[in-house]
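One structure is given here, and the rest of the page talks about it.
The complex appears here minus one protein chain, its other protein chains still in place.
Naming follows writing order (A and B), and every chain is counted from residue 1.
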Amino acid sequence: MEDRTLRLIATNPVDALARTVEALLVVASAPLSVDELAEAAADDVERIETALGLLSDRYREGRSGIVLEQVAGGYAYRASREAAEACARLFERPVERGLSQAALETVAIVAYLGPVSRPEIARVRGVAADSAVASLVERGLIAEAGRESGPGGAVRYRVTALFERVFGLENLGALPRLDDLGDDTEAIRERLHAVAEARAS
Amino acid sequence: MEDRTLRLIATNPVDALARTVEALLVVASAPLSVDELAEAAADDVERIETALGLLSDRYREGRSGIVLEQVAGGYAYRASREAAEACARLFERPVERGLSQAALETVAIVAYLGPVSRPEIARVRGVAADSAVASLVERGLIAEAGRESGPGGAVRYRVTALFERVFGLENLGALPRLDDLGDDTEAIRERLHAVAEARAS
Partner (left out) sequence: MLSPVHDLDLDLDAFEGPFDLLLTLLLKEELDPAEIDMVGIVVTFVERLTERDELDLDACGEFLILFSGLLELKARGLFPDDAGDLDELEPEEAAEELARRLAEYRRMKEAATWLAERLASERDRFFRLGPAPLAPRVERQLAQQDPAGLATALRALAVEPPSVSVAHMALRFPPVSQFVERFRALLGRRRRFDFDTEVAGLSRIEQAVAFLALLELRKVGEIALSQAAPFAPIRVGRASDEMTTNLSDDEETSQWKIARSA
């Protein structure tokens, strides 16, 4: 009986610490080292290692869908191998039918006026272009193409081969013509900038 | 004996499904709806709900450092509140830190009236909303949702799933009905009353 009481006193604090480590790992977007865990939990390294031992046993293949893995940078959760097929289905998104208005406008600007910088895209659209540009880069439809001249010049973007494939273009010369907007790229650019200025005033 | 075997057959598959759901939730980068979970796990909605019931019991405050919550139209893990202090030592709060009053009013308008354009927001607030909108987009609390119809239409905005997540809302229906909210003109009234009393005395 006394033995049992003692064990409860001895184990409970590590259990609480294990719950804290459990929590830290579910919030982290990169593996956490033992030192990082110790600092965040305000506890010592040995006890963190004990807690990690407890958790490694709880979160292991066959026992749980969440598996605690030791990797180069420290500890992180991953999905169990048993769930690999389901995870693959989750990450393999269905083919998307179209682009959002923001993405379509942005990629059109890059296709016709490229290479262009984010500030110029934002000016022509009248709203910030950061998230649209990021999503198009992630999809591989646009890519970086050097910087604007001058010190601290902004990164410029151009469309990619994947863009040409998705839009069924042999090359950029095959883009639909915009003669109604201007004779060449420069004229179109000027027209768009003039309208953007009128919009901002 | 036969009874026990039957029960094992009946319960084990849900246990396996619960492990799969457990795994999907730990790798997902946003809350997953029951439908998304059902599709990824290639199982039916009712059984997913049963599995979620099992997991909600296992991953709850006081019992685990990982807590399963119903938020932003789906299910997601978060850290237990008990571990908040440790989390605060390690993780920033880039989304909500330093949200201005202007930003809060703007996000309220987008949440209740969205999709809305910047001119519409300015009309309701009585002051321009440009910098508040930019800061909310940057934080990921609102996002573009097409343009107003007609040529030269203004960009419209809606709140994101991250907004629901940060504010701990199951969905936008969980926002209070506007009529139920308290009266904040009370503060101004009180200041004016104080003035009146000071004059009278």
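FYI, a residue touches a chain if its C-beta (ideal position, glycine included) is under 8 Å from a C-beta of that chain, and two chains touch if they have at least 3 such contacts.
Predicted, not measured: the structure shown is a model, and the values here were computed from it.
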Listed residues B:17, B:37, B:55 or B:107, member touching the removed chain: B:107
Omitted-chain contact residue, chosen from B:44, B:57 or B:96: B:96
Hidden partner interface residues of chain B, rising order: 26-29, 76-79, 81, 83-84, 87-88, 91, 94-96, 99, 101-102, 104-105, 107-109, 111-112, 122-128, 147, 150-154, 162, 165-168, 175-176, 178-179, 181-185, 188, 191-192, 195, 198-199
Sites on chain A contacted by the missing partner chain, in the whole complex: 23, 26-31, 69, 71, 76-79, 87-88, 91-93, 95-99, 101, 104-105, 107-109, 111-112, 124-125, 138-139, 141, 166-169, 174-178, 180-181, 188, 191-192, 195-196, 198-199
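Operating definition for what follows: only the chains that are shown with their structure count from here on.
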Between chain A and chain B, centroid-to-centroid distance (C-alpha), Å: 19
Residues on chain B engaged by chain A in the complex (per definition of touch): 16, 18-24, 26-28, 32, 36, 39-42, 64-66, 77-80, 82-83, 86-87, 89-91, 134, 137-138, 140, 143-144, 146-147, 152, 154-155
